[in-house]
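Heads up, one of the protein chains got dropped from this complex, but the rest are sitting where they should.
The first chain written gets the first letter, and so on, giving A, B and C; residue counts start at 1 in each chain.
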Amino acid sequence: MFTVDLLLSALVAGVLLGGFYAAVSLGLTVAFGQLNIVNIAHPAFVILGSYVAYMCNSRWGLDPILVGLAFTPVFFLIGVGAYRIYYESFERRDDEALRGLAFFFGVMFIIEVGLIMVYGVDFRTVQAPYIGQNFKIGAVGVPTRMLVPFCVSLVMFACVYLYMSRTFNGRAIMAVAQDRLALQLMAADPVRIKQLGFGIGIGTTALAGALLIIIIPIEPSIGRLYIGQVFAIAVLAGLGSIPGTLVAALVLGIAESLVATFFGPSWAPAVAFGILLLALAFRPQGLFGR
Amino acid sequence: MRIDAFHVTALAIALLGAAVTIFDLIPVNKFYFFAGYVVLQYVVLATAWNIMGGYMGYVNFGTAGFFAVGAYTSVVLYNLMKAPLILMIPVSGAVCALLGLGMGYLTLRLRGVFFAIATLAMAIVLETLIVNWDYVGGATGAYILRSREIAPFGDYVEFLFFVMLVLAIFAVTVARWIERSKMGRGFAAIRDDEVAAECTGVPTLRLKLVATTVSGFLMGVAGAPFVLYVGFVEPSSAFNLVYAVNSIAMPMIGGATTWLGPLIGALLLGTVQQVATVTISSELNLLIVGGLLVFFVIAAPEGIVGLVRKWRGRGR
Amino acid sequence: MTGERLLEVRSVTKRFGGFVALDEVSIEVGKGERFGLIGPNGSGKTTLINCISGTLANDGGEIVFKGAVLDGRKPHERTRLGIARSFQIPKPFRSMTVLENLAIPLEYASGAGAREVEDRGMAILESIGLGNRAGESSGKLTQIDMRKLELARAMASEPELLISDEAMAGLSSTEVDDILEILFRMNERGITIIMIEHIMRAVMRFSERIVVLDAGRKIAEGKPDEIVNDPEVERAYLGE
Partner (left out) sequence: MKSFGKKSPWSALKKALATTAAAAGVALGGAAQADDTIKIGFGMALTGGLAGAGKGALIAMEVWRDDVNARGGILGKQVELVYYDDQSNPATVPGIYTKLLDIDEVDFVVSGYGTNLIAPAMPIMMQRGLVFPALFGLAVNEKFNYDNYFQIMPAGPEPMTDWSRGFFEIAMAQDPAPKSIALVSADAEFARNAATGARQTADKLGLEIVYDESYHPKTADFSPIVNAIQARKPDIVFVASYPPDSVGMVKAVNEVGLKTRLFGGGMVGLQFASIMTALGPQLNGIVNYDFWVPEPTLKFEGVEEFLVKYQKAAEGKGVDPIGYYLQPYAYAYLQVLDQAIAATGSMDHAEIGKYMRDAEFDTVVGKVRFAPNGEWAKTRVLQVQYQGIEDNELATFTKQGTRVVLYPAEWVSGELNYPYAQ
């Protein structure tokens, strides 16, 4: 079964989905790709962002995206705090690889359980005017529920990219994992820079969480489902490359959508991870890696 | 291999296990066999994980994948020929050893976290394959009707307990042997610095393949009796993330550089979980694992074994 | 170069993407020779020794050791053939004691049985002045001891060729002399040594022959005093 309309629809859906994946992965690209911190709790922070959006939306009817924006600084500070613990406990002891990983694993569980204790395990959703709307371009339907997160995601990318490439601190973050020496020559304190970078990484999860809950209903343990996806994207991107993350997310989104449309949706996740495995085996530096 | 106090103790525990399960030497409530089975299963998994993770520093997030492949190999054998458990265990082990070898071959050029992520991806790909494979029940799951009794153990679950006890002793013995052999020192060199290890003559790729194979084998044998224990298996329970979490948390809590670490970690955390399941019965159960894990990695990087060692060191 | 050739690097090329790190570099090192390899930062010195020790694969040319082509052989195989190296940034096995560090090459490269390890390891440590550190955790050593451990560990694989990669960077001048002394002694025992160094005083004193790399190409070769007076070498160093 193949028609041009179907192909176009699949591509559009894939691009929109990819845009959303990109938003969820952005913070990890910074933390994991650039700072070399294996924050496996990243999706859990995203879910935390979703619940903040849910709480403000259900209690005061606030727009989830605005809530996400408003809470970005709060999440930034949480990220800074988390990095301090991480640094003091692991990085300073030159002990981050295994134990750091285990640490974030534990953090993931604590966030998840904390959310269950507060909100229970029921599925939560948000209300917003753009949820449930859609329009058509030719025969291709474009749901605003997907389009709005897609656009927000692009803006997020643009902001982070500009910050990283145009400001002193941003460039320092990009440099910190590659070349500590150069960083010291720039007279920047690597710990402070990494702290800033990790803060930004976690900061993005406030908004990413808001986008997530716009797209699907959530419950606390749903974050686990995205661990594979976000790491796949970060690796596929070539660690630390922000444009690469966007492209990798789109590739994954489109691949899933095409497979779901033309082959059988139950193979979609295997395809995504199959791509990851192949990438790891044959091009571990990723699409945009050096 | 020299015979020492360890081997004597291991044999004694095995005999005691046999005495309890076969001859009902000491009256033991059935529940302890059920709970004990689960704890011992974690001893095998944690020990297997530690061969890669603790000795060599390669974190495997895919424990559940190996475990489930072990379990599903049993399902296949059962569907094919109603194979007995004694056949399921070595075949499951072999299949998972091959899987480990293959995975190692594909991914071991990857350092550190990339390897970890690859194992996670592998578990998901495997789960998708099983979900779409109707012969083993696909997403619907598969039943194995175990017999009620088996000679000479009587109750089938006592038999399963004994089998898992033997597997746990086997796994720990293998891990201990590796640790103390030239191979184990090679593993430690790889963990500390892979490039330096290679440049001092350690065949790193070969050793890594040995580790993935052995580790895979042990995870596979741990999964083999699972279907008989539960009687019913479906992908989401066989590929449960809990196995991955526990197999990481247990060695980390016990102490990842020695065979004793995963053993203590599994006995402790496994028992706490079994107790918590029937006492606390709430989210706290998960919180315990998460909290202990975070606490130990921050406060006691060498785990319980490290704490004891430090404490004894100070006493001297 | 006089006498028997131990190592030949024939037109070796190494590229990283579009960047040419080594451009048809050829060198020959004789058996028992003290050989110096110098050049400004980024000139390809470390890349060259990575190609020799096998941690990088060369894209062109070939490397011959004791008459056998090494290309395609893994680093550990080259170590067993007799090529040992120390690392610019020391890479001790941090979870092990100093003596245990030596056990790895002793067991894996020079085929010592478990019983000989301690004796042979201690002998090497004594000879290098680390005897009293044998039981210490290797991660906690001082800078100079860390460097010595690098050399001791290289020695433990019983090499015929030792590549010493900036073993003296950051050390005081008495410490530099200390390391030089060790290297001289090794050489007296018949080990060929390639020294990569930034400390000119040390290279000039140590080397019988020196090759200068700049931007991935060999720009000069000769005795230390010839090198010092070479205008191209001067340009390479000062022009940067």
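The rule we apply is simple: contacts are C-beta pairs under 8 Å (C-beta built on N, C-alpha and C of every residue); 3 or more make two chains touch, one makes a residue touch a chain.
Bear in mind that the values here come from a model prediction, so they are computed numbers and not experimental data.
J.: Can you work out which residue in A:Arg99, A:Arg145 or A:Lys194 touches the chain that's missing from view?
T.: Touches the omitted chain: A:Arg145.
J.: What is the set of chain B residues that contact the non-displayed chain in the whole complex?
T.: For chain B, the residues touching the absent chain are 5, 9, 29-31, 33-35, 38, 128, 131-132, 138-141, 143, 145-146, 148, 157, 179-180, 184-185, 188, 226, 229-237, 240, 242, 257-258, 260, 263-264, 267-268, 271-272, 274-275, 277-283, 285-286, 304-305, 308-309, 312.
J.: Of the residues in chain A, which ones touch the absent chain?
T.: Where chain A meets the chain not shown: residues 1, 3, 5-6, 9-10, 13-14, 16-17, 20, 116, 119-125, 127, 132, 134, 141, 143, 145-146, 215-219, 221-222, 225, 256-258, 260-262, 264-266, 268-269.
Operating definition for what follows: only the chains that are shown with their structure count from here on.
J.: Counting only C-beta pairs in contact, which chains form the busiest pair?
T.: A-B
J.: Centroid from C-alpha atoms only, then distance chain A to chain C, rounded to Å. What do you get?
T.: The separation of the two C-alpha centroids amounts to 45 Å.
J.: Any chance you could list the residues of chain B touching two or more other chains?
T.: Chain B, residues with two or more chain partners: not present.
J.: Going through chain C residue by residue, note those that touch at least 2 other chains and give them in order.
T.: 94 - these are the residues of chain C that touch more than one other chain.
J.: Applying the document's contact rule, which stretches of chain B touch chain C when the two form their complex?
T.: Within the complex, chain B touches chain C at residues 182, 185-186, 188-189, 191-193, 195-205, 257.
J.: Okay, in this complex, where on chain A does chain B touch?
T.: Interface residues on chain A, with respect to chain B: 32, 38, 85, 89-90, 93, 95, 97-103, 105-110, 112-113, 116-117, 224, 227-228, 231-232, 235, 266-267, 269-270, 273-274, 276-277, 280-281, 284.
J.: For chain C, which residues are in contact with chain B within the complex?
T.: 53, 55, 74-77, 79-80, 84-85, 87, 91-96, 100, 103-105, 107-110, 114, 153-154, 156-157
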